[in-house]
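Note that one protein chain of the assembly has been removed; the remaining protein chains are unaltered in position.
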């Protein structure tokens, strides 16, 4: 049995002091400790971004791929190697902007993986441009001088509409609560999505407020209609497990599949 | 004033007899007639698929792009040329599989275009593989011999969660109703999404049943919570305008923008 | 979405111009749809069906012309496509898309043509039965009779065709599809 | 004449392609060899179509470029196929009475016979003139009623019993008609010695290149396939989908090509040999992730069944114009392997080799197949087992001091360039694979020394591939060397035979290993020939430019000197076309492109 600390790889994070991603790192180590995760049997798969640097900091296998593609890499890996605990992760830019399509299809395909999005409502790595979750009026990026002027992306509502079977929102100010969600998510059969409000003090110092505004909502339901009503009215700052409804995971195994002679069909 | 018929280009559709896409073609010509659309001021933008062949059949400008990218082409065109009536269109494969990400972001960006998806729950053009909207147990594609075994994509629920401000579902068996929706959609400011149940008699002969099972639902609301509750319980065979809530379109114009000397900022 | 569902105050029974506008549209749409299907068969290189459907379309054209001639001196209201009061989603004399298939035979085509003529007849008959305006009533009766006539002539063609099958087997009893789909893009 | 090209042309729903498939199978049962090429109008189904069947007493791998026997059920829209079915004066034409008007601008064939296939079918209670035509041809070929029947039964196995019986009746009616009104041509096709008709059928296969690509991949151990449909690659994926579960693997239909290629990378990272198949537009989308496979050193096989380009282009026709994208289409310096399949049956071999290389070298391997190879069916002897095996070798992790695991260097700079690879699940091998530049320990690094080490290592690990005996097929000996790749190889071999008949000996080289290019071997062969002609099916001479780019820039004695001939699709290359180019080069010393 390893302690949480023993799940750190020893590679030093490049993150800014105060970055919320540290909390996610700690939540993972704590959840792994609680799960008694064998380090060699977990794989952390990420895209590109500050958040996507996380896998290297954990004492397990990791795959730091290209921008936006953590989910397909993770799904391919899990389908090929169902014995592994596969956790995909990345940022809001990685997951909801360039990677949005995979998010939809991973939610509906329901391969048994966990997906953690460290949502700081900004592209940290590329110096603070607006991400899909940035408030419409946030004017701090030169790329969108009037603010993005676009309705922010609603990750949990979209996950629900797409068919995710486990939907939760955590907060970097509460790593223990997050560790607990992750503990549950890993054990949930199928695609489990956790949005983490993970502050970026460097580009969004206003996120310090989250400490006051994030609130726990004990609304967990297995009814999509109820969940939809909640999530479409939600202020985006509630935390909790919102929806949980296990359904068959992919791939469905077909036990009657017999080894066949691959060459048979060519015979005349 | 042109008659509906005069909006046909004279290029002969390659579609199979009985293909639902004919109905969409007719609905467009009827809506154009009602809108007294100047042919040179409309542009139909599509991706790749049987459905995406439509623009060439209409007497207006058209852009037959690559698979899955009708929406960004249409958005770029509309932002650059706000004087045009830009209608994006394509199939369920084009729009929800490879093009899924653009669907999300077009919904939230709210550029003033219409998007028609001719949803036949199949990839017609490539010979009948499962699309995102194919029923999980549909076993007629060699690529997914047990059926896709994946929960079908819910276009309207996803459009809503993504922020589309006009959401409707039409049916190819009802081209007049569809023409009406399109008439409304064109006049709706912002992104208007119409899913059309458009039968593919060639690969999904079972869709003939739609004639019996599609039903009108007069549930149109401007309340996202209500719409979400309806769409998350919906059987996918209701038709009607479900949601309509105009909100500011993109780009937001900033009238105070002054012509500046581009070179000024370089001076020391 | 059609307004025909609510029968009580159907404008078709009350307003002659509205009624005539429907009659013109009914014939025109029938002809347009038939041409479209005929063209489709041409594109699919099915000359037999192309010919048959074209001939049916030509008949519809002439019915439409007759109807327009009849209304030559009237000012008819202009309706948007969805503003007509059809009893169903589409005008009654139109081939529904789900009744069409590239493998359809001449018999199928004639059978459908017969059905839509009959549905047009029913449409007019219904108006004739319900209209209080005598002018409408009379016209509807007249049109119903004409549709009945069209239906009869198609029924004749159909039974001739069927008889022909019995005699020379010109109808293909074997609907096997030997034409596998392929992938143009 | 020991081979024969038969083209059948029909209209919407007449089913000539089905008849073509039955004809090929009947010929196979007769012990003949042959190739079937299908071609269609723009409609999804029900449009005009054509089947071109070339039969021979020895192996037939490609089309001849001419038509001996043209069978027409419908003349309308014949011009769609004019590029592919060249009617000449020597063509013999059999047309159905109901076929319509002979096209005005077509040359008059040698002989024409107008028969009433449709009438015959109708008499027998069917509308399927294609079956009457089939029986007419199989009868003429010498098929027994039993063979024709078996061919029909095989093709229609999923149809109701009456349909099958009626089909047989009509076909045999056609056979009967042939006795009364024979084709004015004798099918002088001696049966191949190894076969004697129906009893020996087990010895032959009917398969297309896409299926054989699938077979090669699965036999070599590919166990994960990610799929996004695209013409003409879909049937690689569809064939695999039907078989992969039976060998314990999985196929996932992905949401797009970006997902497909990244899924395959994920599986490959997990140590499960993985591939995807696509065509030009899809491979373009995969470019970024292919670079990731290169940088992270993850095994990956990508099959590109090429079609006409650019953009959506001509999706159903043949072209070899994705060469540039395959070889050069990645950003950064990204060495990887590019192979080409040299025949329909070679799709099997090349796919197997690709799978083996990818695993063995932890690298990206792109296989270029093409629409002709992929979608044409061939009668062939069963392909031999390739013996390739995609087994990713797992790192043996050293023990360090005091039983502690020694530090593991995932990207260790080794002599071979191949670094030890630990797989998830392996204790003490934990590392994070990375597309960011990294040092030997897999830690991100922007340092010049690390970058150069890793770049050099990734280049070097492919070097020894050029020593592989599989790098090319070389055939014959002559003063002219004809270099080609992909589906042109078989056409070139036939051109070689034709040239020999004219007294001209050439050697033909079909290159399977396009990148890294076995330059020394090519130079050696060029050195033995007086002239070299490079041919390919694209507009810009992509391969020839590539080959020329290895010229040591005119500075040394070993310059590459060659002529080239290239042209785009959609029309296939014919042996005669190549013969003409060779003769022209020999006569004038000049090539055409």
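The letters A, B, C and D name the chains in turn, as written, and every chain counts its residues from 1.
Everything below uses one rule, namely that a residue touches a chain if its C-beta (ideal position, glycine included) is under 8 Å from a C-beta of that chain, and two chains touch if they have at least 3 such contacts.
What you are looking at is a predicted structure, and each value in this text was computed from that prediction instead of being measured.
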*Contact list for the unshown chain, restricted to visible chains*: A, B, D
*asked:* Touch as defined at the start, partner being the missing chain; which of D:116, D:165, D:413 or D:437 qualifies?
replied: D:437
*Of B:102, B:127, B:151 or B:180, which residue touches the hidden chain?*
B:102
*Given the contact definition stated above, which residue among D:145, D:185, D:247 or D:314 touches the chain not shown here?*
D:314
_Candidates D:325, D:365 or D:579 - the one touching the absent chain_ = D:325
*Looking beyond the chains shown, say which of D:403, D:446, D:469 or D:503 touches the absent one.*
D:446
_Touching residues of chain B against the unshown chain: what are they?_
9, 11, 38-41, 43-45, 55-56, 59-66, 68-69, 71-81, 83-84, 101-102, 104-105, 251, 254, 257-260, 262-263, 265-268
*Provide the residue numbers of chain A that touch the chain removed from this figure.*
14-17, 48, 50, 64, 66-68, 97-98, 100, 123-127, 129-130, 132, 141-145, 148, 202
*asked:* Using the document's contact rule, name the residues of chain D that touch the chain not shown here.
replied: 42, 83, 258, 280-281, 283-285, 287-288, 291-292, 294-296, 308-317, 319, 321-322, 324-325, 327-335, 434-437, 444, 446-448, 451-452, 455-456, 459, 538-540, 542, 544-546, 548-551, 553-555, 559-564, 567-571
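Following the convention adopted for this analysis, only the chains that are shown with their structure count from here on.
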*How big is the gap, in whole Å, between where the Cα atoms of chain A centre and where those of chain C centre?*
57
*asked:* I'd like the Å distance between the centres of chain A and chain B, where a centre is the mean of that chain's Cα atoms.
replied: 30
*asked:* With centres defined as the mean C-alpha position, give me the chain A-chain D separation in Å.
replied: 41
*Give the residues of chain A that touch two or more other chains, as numbers and ranges in rising order.*
101, 104-105, 251, 254
*Residues of chain D whose C-beta touches two or more other chains*: 42-47, 231, 234, 255-256, 312
